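The complex is shown incomplete by one protein chain, all other protein chains being positioned as in the whole.
For reference, chains read A, B and C in written order, and residue numbers begin at 1 within each chain.
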Amino acid sequence: MAINKNYKMKFFRKIKQITHLMKQVDFKELGEISEKIDLPKIMKSVGELDDNQLKGLMKMLTEKAKKGQHQLPPIDGDFYDYDLKLNQEQRAIQMKVRSFMETEIEPIANHYWNKAEFPMDIIPKMAELNICGVAYEGYGCPNLPFIMEGIIAEELARVDVSISTFFGVHSGLAMGSIYLCGSEEQKQEWLPKMQKMELIGAFGLTEPNVGSGVAGGMETTCKKVGNEWILNGQKKWIGNATFADVIIIWARDVDDNQAKGFLMRKGNPGYKAEKIENKMALRTVQNALITITDCKIPESDRLQKANSFKDTAKVLRMTRAGVAWQALGCARGAYESALKYTKKREQFGKPIAKFQLIQNHLVEMLANLTAMKAMVYRLSELQDQGLLTDEHASLAKVFCSMRTRDVVSRAREVMGGNGILLEYDVARFVADAEAIYSYEGTKEINTLIVGRAITGYSAFV
Amino acid sequence: MAINKNYKMKFFRKIKQITHLMKQVDFKELGEISEKIDLPKIMKSVGELDDNQLKGLMKMLTEKAKKGQHQLPPIDGDFYDYDLKLNQEQRAIQMKVRSFMETEIEPIANHYWNKAEFPMDIIPKMAELNICGVAYEGYGCPNLPFIMEGIIAEELARVDVSISTFFGVHSGLAMGSIYLCGSEEQKQEWLPKMQKMELIGAFGLTEPNVGSGVAGGMETTCKKVGNEWILNGQKKWIGNATFADVIIIWARDVDDNQAKGFLMRKGNPGYKAEKIENKMALRTVQNALITITDCKIPESDRLQKANSFKDTAKVLRMTRAGVAWQALGCARGAYESALKYTKKREQFGKPIAKFQLIQNHLVEMLANLTAMKAMVYRLSELQDQGLLTDEHASLAKVFCSMRTRDVVSRAREVMGGNGILLEYDVARFVADAEAIYSYEGTKEINTLIVGRAITGYSAFV
Amino acid sequence: MAINKNYKMKFFRKIKQITHLMKQVDFKELGEISEKIDLPKIMKSVGELDDNQLKGLMKMLTEKAKKGQHQLPPIDGDFYDYDLKLNQEQRAIQMKVRSFMETEIEPIANHYWNKAEFPMDIIPKMAELNICGVAYEGYGCPNLPFIMEGIIAEELARVDVSISTFFGVHSGLAMGSIYLCGSEEQKQEWLPKMQKMELIGAFGLTEPNVGSGVAGGMETTCKKVGNEWILNGQKKWIGNATFADVIIIWARDVDDNQAKGFLMRKGNPGYKAEKIENKMALRTVQNALITITDCKIPESDRLQKANSFKDTAKVLRMTRAGVAWQALGCARGAYESALKYTKKREQFGKPIAKFQLIQNHLVEMLANLTAMKAMVYRLSELQDQGLLTDEHASLAKVFCSMRTRDVVSRAREVMGGNGILLEYDVARFVADAEAIYSYEGTKEINTLIVGRAITGYSAFV
Partner (left out) sequence: MAINKNYKMKFFRKIKQITHLMKQVDFKELGEISEKIDLPKIMKSVGELDDNQLKGLMKMLTEKAKKGQHQLPPIDGDFYDYDLKLNQEQRAIQMKVRSFMETEIEPIANHYWNKAEFPMDIIPKMAELNICGVAYEGYGCPNLPFIMEGIIAEELARVDVSISTFFGVHSGLAMGSIYLCGSEEQKQEWLPKMQKMELIGAFGLTEPNVGSGVAGGMETTCKKVGNEWILNGQKKWIGNATFADVIIIWARDVDDNQAKGFLMRKGNPGYKAEKIENKMALRTVQNALITITDCKIPESDRLQKANSFKDTAKVLRMTRAGVAWQALGCARGAYESALKYTKKREQFGKPIAKFQLIQNHLVEMLANLTAMKAMVYRLSELQDQGLLTDEHASLAKVFCSMRTRDVVSRAREVMGGNGILLEYDVARFVADAEAIYSYEGTKEINTLIVGRAITGYSAFV
């Protein structure tokens, strides 16, 4: 029997529509009312609706949903309603994170940034969000799609890029290294506690002479002597490293010239971490210059599945999408502050939001913001489908970090002089955007990664 | 009985994954082999796979699909694989249109553009594609999602923005006016023939003194006298109007001051269309300056459901997303030509694609291209869900037409002097991008539309 | 006796002030009234004025001068009054050229551009301006400072970049080659007639495979056989070459591998020039693809002082500043058209020049225009002082051609759709700016020339 193609198409389209429709519905509420109504019957009825009826129903439900949002501030950087693509559970996590950031972090963000200190006491509260290792399976991790890792990065960065970076280093780079390159034993030892933020991780790859996007050329060395490894070298810019319980250190094995990874435990006598002072960006993040001198690490603390730089690259690929989402969050935070400001600030007797020149800035910001969101959303889709490549992530990094620079710059501009005061909640984003712009590979390095992919030619050297 | 939320989530996620998976599969091929295999059983098996197994299967199928694309040129502007989101039927339409454009239009596009003439004889061939009124229901129209209207606009513009404009005027604006504002009788008379391109339409809204994005202020008037209407005024920039069989004319009723629409039939003695000469862009499109002098139109040729500018606006809203897709197509065509060129052209003894400065241009183009694609894709999703607003469309118009200007400019730049010769297939896009930039509302007008939506203040005047 | 430094400073400052002052004065008028007044006495009195008195006098005279300009249109791209730096004679030449361009060229510029033909009959009228070889000494040339070469290029390009290019090829490149590299005999034969435009020149350096900014790698060869040279090869983009009386052809000597220059006379049987068709820019300029096949040229027609590429480079250095001035002229023409338009065109019941978004475009244009003027003025000063280097010229080329692109793009934008019609006198500049952007070295090549100068490292390959 030949398959009726049209029927199948229609069937799948309907499934898609119902799926979409269901996402709008408040499942918790549904659960509550499900004892009163016959849900399966309703589902069946919905299945029998034609396309127009479906659209109508959906619109009705959406408008209901929108009305329900009345209590939200009308300042909203999600212009193309990507929130509607999240299901109920995902939306709940998003809202929980947003609420934490607005309640716990926003009031203290400028203070800590200005003093260049990290608010250690927020860690337990953050742990309660249960968002570490969100896309990993097992070891207490939620095992949600990567899209949620992105959403979380956006929400964190929307209020404080430093906190988002702290989190990305711990949950993405440090936990990710163990998740992808650790033995089962190592995973069991570290991941559950790190997931609960009882232990905090750091990730040591970048070096004083070797930028973060530059594969190869590592100057930190390791050498096996008996059942121990001896490490020597320096690492620079290592976030969280002044207080982390474990620092993943990458080093080049002098014997086989391959990259290897190590679980450097806090307090190892051969390890010294000096805080990098006088940063103009991400001042809350505690970056360290690490000096490793004849440092001994047992073989049992070597990441057992990290045998070459390819394994390091796996970690970076898994986390790089997050940086693009962070850029989005940074831009969104700045945009929303600026929009709020322009509605309140008056000149010549009216809110400056009424001036064409101001609206032009706001709309350029929003256009970039919306394009970024569309792009990173697709990026995470590709990741969730197992299709993500390095060059996909690099392109998003290039685009979003450039556009974010433009957005924060306009956000500051519409504030005039007030834009340089931290209290108006844009200045910090302006500064932090510079860090985003350069970390996990500068624009130049990421450009050449994509360039190689599309031309077939490497132009690095 | 309480509903098990987790189960439901998992169920919907799986449906989504299977749906996605099925889209990768060649259904025609499946149809053919379905007699040999037990498809339902396979489907069942697939349904029992766990997430990782599903991912693995999907990756395998995708790679198979990619291999199958080997015969396509490796020059491809779809870097984030949006093609994978189309189903089999949609993908087939896309390929059919692409093939038509590359075979029939590409060889003649520069010639007609240079001579500022329209290739009338391509109309019957184009009709065979069956793509007119693609998203309308009935009257011979395919009734596909709006996303396909976008895909088609992209494919047309990727080779020739003029052809895409000709098509957009006919299928979107002219047919759309009748579809949305015509009586059932009017629809029956016009749409089936227009769908087959036996009759060609035009759309007369813009005037010498009133730009296309400016609602209100129309100077063309209509007045009812007996069962006839008398029209007077001028329309400028009206595409297709030198040869169209029917021109939708919008006019202000001097009695109630409301906008009304008319089916102006070719040959009406009160109607004169003069071709606008000496354009630097979209030279293939035949724009006219229309002069209407005491022109009589029977009430039966008045669009029966167009009673105010709000009805005109409905037409514009439905078609405006298409302009953003056109911008994308224009940028993509220029990018692909440029990429091809840089791989062939040598300087200093190597392909210029090897130079960092050239790769930087290519990657900036690709980043913009990919962001545009992501944005318009979401735009059409919103449209298909009945959620599209004017400001959604305006934002995409602003973003895409700006980014396209940037892309075509870089495409020309990497070609050096050759970039100004039509034969290298970039110069035409550079010029045409200027037209896209301004039509259906300038950047300024669309900016103020979005600005009003986000600030709550109108800054037009 | 020690020199009194303060005195000297004061003396030179006063000289400078008087010099400046005198430039404001109408010398012709002065000449006429000089029989009635005692000029030397006045001069003496002026010399005795103190600084404040001098300033007052100057301001008075300047205001008088400004009043005298009342009949000029208030549309003026010279915002920082550089015209005041010209002396009376220079100012007269400037005005003569401007008048010629506005009277003779403006009315026909769009027509010829659109038809891609050159208006041969304007050559005799242009000859009357006596501006060929303006900075050369002898052979009938005016021997004025290089600043005047710049001013002339600006004035020509302000109305028609094609005419300016035609002129630059003839007067700068062709005459310049003979002036710098020809023997006295060759100069005597060609320069006086070329200065009077009785003979027209072209300059053949660029080749199909070798861009204009790329030194070395020439594929056209010459070989001496007896007292003749045999030339073979192709040249591309050669302006004026379809009708020129003499074409300077540069070729690589197969024996010593050095560049040599030849006076190719019209009608040489081994020489074929095919017009390059289908350009989107500088359509009035007749560029040719030249094919040279076993072409014989006597030793007497070899440029006697051109012995290596360094000599070719001398010609290019002398003329390159002119391209930057051309870019300025192009931008100025577009700006002035746009400003005029915005004062006339109304939307929402008022001139669009009243809108903030339009003023923003105008001011960005003017800022760029003024910066360009300031930069090229200094460039020519350096040239007049014998201090001009290749990298000075390259930097101006990079800056001005980039900024011009921005200016013409905004000029088109403020015109909305009308901006793509040639008749509004901006579209042509938009297209021509693309040619300026790439000729005499692309942005990339000129960037690398400057880059090498400031870093000490060559990054060409």
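As a convention for this text, a residue touches a chain if its C-beta (ideal position, glycine included) is under 8 Å from a C-beta of that chain, and two chains touch if they have at least 3 such contacts.
These figures come from a predicted structure and were not determined experimentally.
Touch with the chain omitted from the figure is made, among C:188, C:308 or C:385, by C:385.
Touching residues on chain C toward the chain that is not drawn are 1-3, 5, 8-9, 12-13, 15-16, 19-20, 22-23, 27-28, 30-31, 34-35, 39, 55-56, 58-59, 62, 74, 79-82, 84, 87-89, 145, 339, 342-343, 351, 353-356, 359-360, 362-364, 366-368, 370-372, 374-375, 377-379, 382, 385-387, 391-392, 395, 398-399, 402-403, 444, 447-448, 450-452, 454-457, 459. Mapped onto chain B, the interface with the missing chain covers residues 355-357, 360. Listed for chain A, the residues touching the missing chain in the whole complex are 110, 114, 206, 209-212, 214, 217, 236-237, 276, 278-282, 346-350, 355, 357-358, 405, 409, 412-413, 416-417, 419-423, 427-428, 430-431, 434-435, 437-439, 442-444, 447-448, 460-461.
Just so we're on the same page, only the chains that are shown with their structure count from here on.
Using mean Cα coordinates as chain centres, the one most removed from chain C is A. Centre-to-centre, using mean CA coordinates, chain A is 53 Å away from chain C.
One finds 34 Å separating the Cα centroids of chain A and chain B.
Residue numbers of chain C whose C-beta contacts span two or more other chains: 355, 357.
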